[in-house]
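Every protein chain except one is present and positioned as in the full complex.
Up next, subunit A:
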Amino acid sequence: MQKTLKALLGLGSALIMPLALPNIAKADQLTLCWAAWDPANALVELSKDFTAKTGTEMKFEFVPWTSYADRFLNELNSHGKLCDLIIGDSQWIGGSAENGHYVKLNDFFDKEGIKMDDFVPATVVGYSEWPKNTPNYWALPAMGDVVGWTYRKDWFERPELQKEFKEKYGRDLAAPKTYDELKQIAEFFQKREIDGKTVYGASIYTERGSEGITMGVTNVLYDWGFQYDNPDKPYEMNGFVNSPDAVKGLEFYKSLYDCCTPPGSSNVYMVESADAFKSGQVAMQMNFAFTWPGLYKDEKVGGDRIGFFPNPAEKKHFAQLGGQGISVVSYSDKKDAALQYIKWFAQPEVQAKWWQLGGYSCLKSVVNAPNFASSQPYAQAFLDSMAIVKDFWAEPSYATLLQDMQKRVHNYVVAGNGTAQEALDGLVKDWTEVFKDDGKI
């Protein structure tokens, strides 16, 4: 009997040891989940300092943008323990807060002396707060981002093109200040021969599958006066989402798509837009600011050849917010260590290095530093853009709201079905249904 017992214990140990060992090895390891893109590589570099300082090894789980939301929202919804820290998209904040996926950070911030006043206000509202404009914090602003524009400075500076443009439009060929100016420039370049190659006016977002065309359309609609709802009566959308000005804005976006984009632009988002610019196809490109460091370094179109400008104005002046905050996942077994990472990341010197490595810091002391605007060629455009940001719904049902908008605006802009008024009226109908389902109206 004793022999049998010993044999069983031995067998049990042999079976348990391999399972137990990795857990012991991983005790000093944190996993951070984010999208696979250039800033993530910068974060890997930056985090080496954290490991050197604390001895905590950082493991990274980066997923391509196309499956980023699917992958990590599934992980959160299933209460998975993969991620200790997550840099989640700004729209996720409502759902993640209400469903308990993120640790509320107010007490931690108070204890560690981390003040939200030290961060750019728009990023605090966009990435950290839920409900919006209340002091309930679920994330630390981590990566500031916004939709802006790049242009071929070298083409704009060509004397023969400057002369021709001035004769035609009576003004200099320069980075546009308004959308009317942008469209004129786009028309001017459309199907023009430059260095023996046919080039086109502008690359704009038209992607159907995830969020692409919505990010592009809203970037324009805000400037025409589109609003998500009545500022005095939340969720009252009729007359705001589909206001006459919003309709004009949507018509403008379609006209820009029809007149001035390269052939085959029916499904363009971040990567495709950057590719169109890098391959020398377009004079201007709409894209998130995170792409700018990479484009500036590009051998063919970077350096002196590229210029940056914030979203043009029309009746109003806004830009679509991108970017994310960093949160601690409430299902993590290493919440304390994860909070230490956030404490380290919030330090001014770490934030300064974050900006140097290619991340976009949201800390005021970094972006308001006297030398910030001249620290990178795109720094001023980033600063100007972050001052005018506006975000999509961050409601727990944001994904459904997003899908509805993707469908309605793609149907009108790319497929050419119906009118802008019908598209926005339909959107009000869809969104009303979503908020009714949610019991908000």
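The working rule: a residue touches a chain if its C-beta (ideal position, glycine included) is under 8 Å from a C-beta of that chain, and two chains touch if they have at least 3 such contacts; residues count from 1.
The criterion applied here is as follows: contacts and distances are computed from a predicted model.
Missing chain, UniProt name from the options "Glycosyltransferase involved in cell wall biosynthesis", "Glycolate oxidase iron-sulfur subunit", "Molybdopterin converting factor small subunit" or "Multiple sugar transport system permease protein": "Multiple sugar transport system permease protein".
Note on the undisplayed chain: of the listed residues A:D89, A:E187, A:E207 or A:D229, the one touching it is A:E207. Contact with the undisplayed chain is limited, among A:D28, A:D49 or A:D70, to A:D70. Interface note for the absent chain: among A:Q227, A:N267 or A:Q340, the touching residue is A:N267. One chain of the complex is left out; on subunit A, the residues touching it are 70, 73-74, 77, 79, 95, 98-100, 207-209, 262-267, 281, 396-397, 399-400, 402-403, 407, 410-412, 414-417, 437.
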